Structures are given as structure tokens and as C-alpha cells.
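Structure first, commentary second.
Shown here: the complex without one of its protein chains, the others still in place.
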Amino acid sequence: MVDFGFGLVPSSRINLDLFDREKFEALAALEPDVRKCMACGSCAAVCTAGKFVRTSVRDAIEELFNAHPDKALDLLKSCQLCGKCTMVCPRGINTRHLILSIAKIYGTK
Amino acid sequence: MKNNILIIGGGPAGLEAASGLQRLGYNVILIERSSMLGGHLASWDRLFPDGVSARGTLKGLLAQMDGVKCFTDTEVRSINRLEKSYNVILSNGITVLADAVLVASGFDLFKAEKKEEYGYGIYDHVVTNADLEAWFNAGPDSDTRIDKPKRIGFVHCVGSRDEKSGCRSCSKVCCATAVKQACEMKQAFPDAQVYCFYMDLRMFGRHYEDLYLSAQKDYSVRFIRGRVAEVSENVDGSLLVKAEDTVAGKPLKVTLDLLVLMAGMRPSAAGKRVGKLLEMPMEEDGFFAVRDGILAGQRSGLPGVFLAGAATGPKTLPETVAEARAAVVEIDRYLSDIFPNVKNYKTLVRERW
Amino acid sequence: MGRLYDLLMKDYRLKEGLNACINCGTCTAICPAAEFYRYDPRKIVDIVQSKDEEEIEKLLKSETIWYCGECMSCVTRCPRKNAPGLIVMALRNLSIELGYFVESEKGRQQCILTKDLCANILDYGYCVYPRRFDYAGHPEAGRVWEWEEKHLDDVFERLGGNLDGGGPGAMRRIPQEDLDELKRIFDETGATERMEKVRAAGLRKAAEMGLTEEEFMQKIYTDSDPKHLNR
Partner (left out) sequence: MIYEGKQKIWSDYQKDIPDDHYFYVRSCIRQSFFPASEAAFLKITRQELGKDIFETEHHTTCGGIAYHSDTIPQETAMTIIARQFALMAKYGYENYVCSCITSFGLYCETMETWREFPELEAKVRENLWKTCKLEFAKPKVLVHASDLIYKYRNLIAAQAKHKLVNVHTGRPLRAVEHIGCHYSKMFPSKGVGGAEYPYVLVGMIEAWGGEIIDYPERRHCCGFGFRQYLVKGNRGYSLSNTHKKFESMEPYQPDLIITNCPGCPYFLDRWQYVIAESTGKTYGENGHGIPVLTYEEVAGLVLGYDPWDLGLQTHQVGPEPLLDKMGIEYDPARKFLGKDGKDIGRPESCMYLK
């Protein structure tokens, strides 16, 4: 193989065809409210951990839909389960339970 | 002698106003360009937000038309303003001396093929909101483009909020229509994955937000905040759709078996012709101007010419019906003022409440 | 209204390219750069229209504005008739004017681009000149170019070109009087000044990085920090 000093670079494009529906259905069975998010960002705005480390329930849900569960977990790894997001969610999502459920379904441990 | 009122347009606005004016005792003549009454409602299947039957609603409107002279397949050929009224010659040869004219010319659906990058009329599995309603009406085998789709996308704002296609404004009804149709497609194809591509979800009316929530919760519709930028066709005939997920801030692609374009509401071409004959003022967006958007929403800039429904911009069906009733009141006031000596026979038969 | 925004608005490309953005993402959806760099043109337009001085300054010193390939695919699609590609050009122009471009790795590349392209125009009257397109610096030009480079005169003769020859034809030598006119255009319209400005800023940055001009040029030609790319 020839080394040209540069090569193909990774793509950032979301490919919805890769979405793992079965796994998401398992999550929704545990916590149906995951579907109710309307991406308003209230949770991220009040997030205690988010002031120090990028943390966002909203973005994590989006990443799950976008076939990047690894990124979703990354966005939640600093969560302290303080529950402020649950208090502010206008759709009344039990975000703490949702976060725990995501960890359960998608977590490696 | 009674006052003659000419109503141009046999859609929901024209029908509702006609029955109201007839009931007050006026002599009402309604003309409709096409061969049947009902306008766009006649080709729709179910109505948001509660899914009531469009056919049933139209039946309700038509049931009160007794006494109204209706001419279908009829257009205005010429209009001349006289001192207090209008001399109107119709395409069927009849001349009407109208003391008031109600323009209820409605809207045209945006021609989706004008949004070239979405490939309507080019790619095999791209349809419009109207096509989908026709398919709901006519049954599963009525449209080969809709072939047991497993992945379905809805594109909001097609020909709306788009200066490229000559329309800056919002068409108001497409968001709710898209969400309604998304749920209906899920009912038809429970295994399908359904996506809605939106910029803002304008679910402003009563029960609309419930419809949205239900689409998410009960029908698993995925809402993606991003305008579809481009559609193309794969070698197997499926569609490749590109947008940005603006929540994630990343470009996105998805393969779909069916794409539904939410064609917006544009000024009716036939209405524009009438407007030209009357020299009735229009706004930049092509819809007719009203005298006062709050206090005189049914009055045009011309004496004795009134407006109702989507002729003055995108409206929901309840708004259209309410405007038609408002027009009845406005016309009645106007005619009582201008023709104080004409005795219109007001109905004495009380409704049975 | 802040200073940088005002400076930007003097650029005809911004006047042409910015109506109110609605953040719909059509530009990013089909942007060739958005997929391969950490790049979102929508956000650039949004920052400019925010008129936030601090954010605009950050942008002018950022890597972000150098990711665009100026293909202008975004222009076709924007529902508000914006031209994100033209907005990026105006930002780059201002970044160069203010000397901010050397603060980013991608921005510094202007030093070598300006030097090479302007030299080609002033020396030969062309943006590209084959004798200055070397296989060593362009291994992707292929084995065929490796061969052509060695036999450029013969290849051009064979293909009906007129390399460095008189009169019309492909790659002819452009008469000196015409090159002189190009030079006068450069002097009159700010291109010469731009060349000097870019070189001076580059030299300053090279000194700051402890590099000679040559080392600096070599470095900016080949360097590419992984941070530009997606993981």
C-alpha cells in the first residue's frame, strides 16, 4: 500500500439506517417516557454536572435515536442523579429513571 | 325584491356563508369552478386533530344548502361595478346583479414538483399530503407509489417558509396534518418506522399538542428538527434523504420507502383571476388584503366585496367556517346600511335547539 | 452594533449572503465539509447574525471558518436565500485583514496559498502552472504525472499545447505587457498589500513558533491536527 501522506477521514454523518430498533424498544418497555422528549433543553440547562462536564439528557436521547448509544452513555456518565432535570421537564419525564434505564439497556457492565 | 349575493367558491367557506345568508332571507347564488362542491375538503379523508371524517363534515355543510342557487363548472367571465352593485357575467351565460359579492376562492396546494430537490414527479416513491389523503380514501391498491412502506418520512414546510419557492410564510395546517398522517400511516403499517422532518412544530390549536404527544408516545414517530435538503433515489428505488439533525448539529441520512411532502397553501390561481377582474388589492404573498386584520377581517378594499376563508391566507377548517359566519354578519350589516328599503325576508322558522 | 460585525457588513459578499437565518440546517445537510470536518455552517451563520462581538472574534480566530471548500452547494438550497459560502468568504477576508488567521492551524495555511497562487498569477498569468506542480509534493497526481513532469515539453507538444510558446494556445507564455497589467491590478486593488500582510503575519507567527520561514511553510503545508476530524 502506498502512503500518500493523507487518507480517507471518518464521517460524522448520522445514518438512521443503523438505528437499533429492538434495543430501543427494550428501553421504551422499561421507560416509555423516553419517546416524549421534545428536545427543549430544559434538562441540560439546569444540569448540575453539565456545568463541569458535557452532560445532557436531551442530547443523550438524540444520540440513541441517531444510532450512537456510545455517545449517549458518554453524555450521561457524569450524571449524579440529583434529579433537577426531572423537576424541570415540561413533559414530566422521569429522567432519573430514564438515565438508569439507558444504563441498564445500553451499558456494558 | 331581495338583495342578490354572489358567492364565488364552493368550498367550506362558500358553503357555510351561503347557507347562513340564505337563512337570513337573501337571494344567494353560489358558483364553483369545478364540477363538484366542497373544495379541498371533498378530496380529504380525515381531519385533524380528532380524525373526524372529511366526508361527514362536507355532508353537514351541504345539508343546509336548500334554496341556494348553485352553479358548478362555472367561473366569472366579467364584473362591472355599478353605483351600488356589481353586474357579473358568468361563464354559463347567466348575468347576476349582485348587491354583495363574497370571494371565497380558497387556496391551491403548492405544486410540489417546484421543489425540484425533493423529486416529486421524478422519484418513484415521493407523494404529497393530498396524494396520501386520496390514497386513504381510495384504498391500499390505489397508488403504486405507496407499496407497503417500512420506512416513511414526512417533510414539513414544502413550499412554505421558503423564499426559494416564493413563499416566505407558514401554511399553518401542515404541521398538524403531517402529525395526523404520520399516526395514520402507523395505523396502516404498524411495523413501519416513521420520521417527521420539521423546523418548528406549530401545534397551536386545541388538542393539537395532544396529537403530537400521541404521535411520539403511541405511534413512535421520530421528530427530527431539520429541513430536508435533498432527496435522491437508490439503485433499488428506495429514497436517500438528507437533512441536518440540528439538535445534534450533524448531517444526517436515512433510507426511506416513502416520502410525503407537506405541500403548503398558495393563493388560488382562479381566485387571482377574479381578483384581477375586480381590481381587488392583494398583499405581497399573493393572498387578498383585508381592510383591517382584527376588526374587519372579512371586508376587502372594495365596497360590497367580502372575503372568507383561505382567500386571505392559510386557515384551518374551523377558522374558515368561523370566517364564513363572520362574513354573513358583515354582509348583512352592509346590505342593511346600503339598501335600507329592501325588505329581505328574514326567516321566521326558529331552529329547533 | 459592534465593530467586527460592522466591518463584516462592508463586504459585498455578506450583504449578498445574509438574510435572517432560520437555523433549518439545509446547508449543513449537504455540505461536503460538514461530514468530514467538525463543522456546521449553520452555526457560523447563526453566530454572525447574533452580532455577538466576542463570538465573532472567536470565529475569526478559529479553525472553523477554514473548513469550507467554497463549492457553494449551500447556496442552491437555503430557503432564506442566504449564501453561507459567501459569508465564510467574508469572514476569511476579515480574519486575514485583522491578522487573526495565523491563530489557527488551518488559517495559517493562507501563508503558503497566498505565496504560491499569487506568484503563479504574477509570474505566468495562470493560477496553476505545470512546471510548478511537482510530483514530489503531489504524489496523488499519479505515476502518469511523474512521467509527464519529466517530459512536460514533449507531452505538451504531442497534445497540441503551446507550453511557454508565443501566440495563443494552451499554457502559452503570456506577454510581459499583460503580466504588467496584472501586477498593476494587484497593486491598485489591494492584492499586493494583502500578500505583504499575509507574509508579515506569517513571519511573526513563525518567529513565535521558533521556526524559520521555510520550516514554517513546510509545516503548514503538511500539518493536520486530528482535532479537525471526527472521531
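All chains are identified by letter, namely A, B and C, in their written order; residue positions are counted from 1 within each chain.
As a convention for this text, contacts are C-beta pairs under 8 Å (C-beta built on N, C-alpha and C of every residue); 3 or more make two chains touch, one makes a residue touch a chain.
Every value quoted in this text rests on a predicted model; they were computed, and no experiment measured them.
Student: For the chain that is not shown, enumerate the shown chains it touches in the whole assembly.
Tutor: Counting the whole assembly, the omitted chain is in touch with A, B, C.
Student: Sort through A:V9, A:L30, A:A49 or A:L81 and give me the one touching the missing partner chain.
Tutor: A:V9
Student: Under the stated touch rule, tell me which residues of subunit B contact the chain that is not displayed.
Tutor: Within subunit B, the residues that touch the unshown chain are 113, 116-117, 119-124, 230, 232-235, 240.
Student: I need the residue numbers on subunit A that touch the omitted chain, in ascending order.
Tutor: 1-9, 11
Student: In terms of residues, what is the contact footprint of the unshown chain on subunit C?
Tutor: That gives, for subunit C, the contact residues 11-13, 15-16, 30, 32-33, 35-37, 66-73, 75-76, 83, 89, 92-93, 96, 106, 109-110, 112-114, 116-118, 121, 125-130, 133, 137, 140-148, 150-151, 154-161, 166-172, 174-175, 178-179, 181-182, 184-191, 194-195, 198, 220-224, 229.
Everything below uses one rule, namely that only the chains that are shown with their structure count from here on.
Student: Need the CA-centroid distance for the pair subunit A / subunit C, whole Å please.
Tutor: Between these chains, centre-to-centre, one finds 38 Å.
Student: Express in whole angstrom the distance between the two chain centres, defined as the mean CA positions of subunit B and subunit C.
Tutor: About 49 Å, centre to centre.
Student: Taking each chain's centre as the mean of its CA atoms, how far is subunit A from subunit B in angstrom?
Tutor: That pair's centroid distance is 40 Å.
Student: Please list all residues of subunit A that touch 2 or more other chains.
Tutor: 12-13
Student: Which residues does subunit B have that touch at least 2 chains other than itself?
Tutor: 225, 245, 250-252
Student: In their shared complex, at which residues does subunit B touch subunit A?
Tutor: My answer: residues 193, 195, 201, 212-213, 216-217, 220, 222-223, 225, 245, 247-248, 250-255.
Student: Considering only the defined contacts, which subunit B positions touch subunit C in the complex?
Tutor: 117, 157, 161-165, 199, 225-230, 242-246, 249-252
Student: Where on subunit C is subunit B touching in the complex?
Tutor: Subunit C reaches subunit B through residues 19, 22-31, 34-35, 40, 42-43, 76-81.
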